[in-house]
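Everything on this sheet refers to the single structure shown next.
Complex shown without one protein chain; remaining protein chains in place.
By written order: A and B. Residues from 1 in each chain.
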Amino acid sequence: MKTRILGAVALLAVAAASVNALFIVPADLNQGEAQRIMYVHVPSAWLAYLSFGVTALAGIGYLWKRDLRLDHVALSAAEIGVMFTAFAIWGGMMWGQPVWGVFWQWEDPRLTTTALLLALYVGYLLFRRLTDDPHRRAARAAVVGLVAAVDIPIVHFSVEWWRGLHQGPTIGSPDRILNPAAPMQFVTALLAVLGAFTVAWAWLMIRRYQLAAAEARLEDAARRTRVAAARRATVAAARAEEATR
Amino acid sequence: MSGMDAIRTDLGVAWAIARKDALSELRGRQAAGSTLFFAALVLLLFGFALGPDTRRLTEAAPGLLWLAIVFGGLLTVARLHQLETEDGALDELARYPVERRAIYLGKAIAGLGAMLVLGGVLLPVVAILYGIDLLGAAPALVLALVLGSIGFAAVGTFYAGVTVRLRAREVMLPLLMLPVIAPLLLAAVKATAAALGGDPLGELASWLQLLAGYDLVMLLAGAAGYGFLLEE
Partner (left out) sequence: MSDALPFVVAGWGVILGGLALYAVTLLRRLAAARRAAGDEPAPHEDRG
């Protein structure tokens, strides 16, 4: 019941914040309407990072406690994180075309870092599917997720450095929205979308976790059935052998 | 066992493993040689893809060199782990009360050796095919090569261990590794380019430092993670 209420709140919040960002807040002086994309691009990126942080921590937690529920959390966060990362890249590209004139800009550290982020965690999800035993899968995933998480600050650093040698695009760093001089209304609009999306994220996490737990129970039941069937077959074969002697 | 003794034993084990792998490589059924040849072939193919204007190739040379090293390196680290699985020897190793970190270190050292050989072989190929003058840049170039190889060996040994028992491991190794290796590639190429170009912007030191930092972090992370893998 509580989750349903959370879901309803999330829905309303996202609707309200979106309407505000799209129709109520005035357009930016420099970037015009294109800047509205930032209201959904920036929160997506933040939630992506939040998600992958959760994946890494849940992984460490599993390695420590060996509780499969933590692995469910890691899986949920990774899947949801991949979604938000894709959103962030999409938003970045949609913003880039009107503002920079191109969909992709190698000198933008955010875009390139986010692309690598997507690659890292899609890899994580694909990797998970290759192991069937739940505990082995959880341990391997935790380790892979950890190294991926460790890589991210390094990627940040190096891509910033990389860009620093060529002056970045002067118009439109996507983060202009956050500078101290930004009008209050813009900041509020951004925070509203961020808050709404975070509530939605929480609801998605809960539901995805429940799905993971349910699927784990199914996997478990299926395995027990297989083991029982194998045992019966072995017994039957032994009896048959006895009978023919 | 005292701390120092433990470390000495670890290093001893690591060295033993590294030597065993190196010997296997040398005796191996020409797999190592084939990898070298493949990497050189890649450089040749880049020439067909980006040529015939030598200027374009010369500009792109650092990037192309490191791409060839990466491709050859992927095959190399995979092969170094294949040695054990074929006979189930990895399970044997894991059973000994030997610090898993030592196994990781040993394999990473072997990997480093192979990568250095790879780089050493590819440098003259690059010089010839893309018209690069190596001699002026030698010390910085070697440093970039060494630091880059350490990082690749550190990451590669870890992921080779992760994927060695998986189905679809041929694609999973590069798929998992390449995003992690992106900063290394970036920095190594920049350092190489700076070394070859006489470092006009004074950035060589920064890139080498980034490489060194990357190497350190990845060695620690790889060693820590590898331990959990062999526990299964």
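Keep this in mind: a contact is a pair of C-beta atoms (placed from the backbone, for glycine too) under 8 Å apart; a residue touches a chain by one contact, two chains touch by 3 or more.
Remember, predicted model here, so these are calculated numbers, not experimental data.
Novice: I'd like the shown chains that the missing chain touches, ordered by label.
Specialist: A
Novice: Identify the residue among A:R4, A:R129 or A:R245 that touches the chain left out of the display.
Specialist: Touching the chain that is not displayed is residue A:R4.
Novice: Which candidate, A:A34, A:L70, A:A142 or A:V155, sits in contact with the chain we can't see?
Specialist: Here the residue in touch with the unshown chain is A:A34.
Novice: Given the full complex, what residues of chain A touch the hidden partner chain?
Specialist: Touch set of chain A with respect to the missing chain: 1-5, 14, 18, 22, 31-34, 36-37, 40-41, 44, 83, 86-87, 90-91, 94-95, 97-99, 101, 200, 203-204, 207-208, 210-211, 213-215, 217-218, 221.
The working rule: only the chains that are shown with their structure count from here on.
Novice: Using mean CA coordinates as chain centres, what's the chain A-chain B distance in Å?
Specialist: Here chain A and chain B have centroids separated by 30 Å.
Novice: Going by the contact rule set out above, which residues of chain A touch chain B in the complex?
Specialist: 63, 116, 119-120, 123, 126-127, 130-131, 136, 139-140, 142-144, 146-148, 150-151, 154-155, 157-159, 161-162, 165
Novice: If we count contacts the way the header does, which residues on chain B are in touch with chain A in the complex?
Specialist: Residues 155, 158, 162, 166-168, 172, 175-176, 178-180, 182-183, 186-187, 190, 201, 203, 206, 210, 213-214, 217-218, 221-222, 224-225, 228-229, 231-232.
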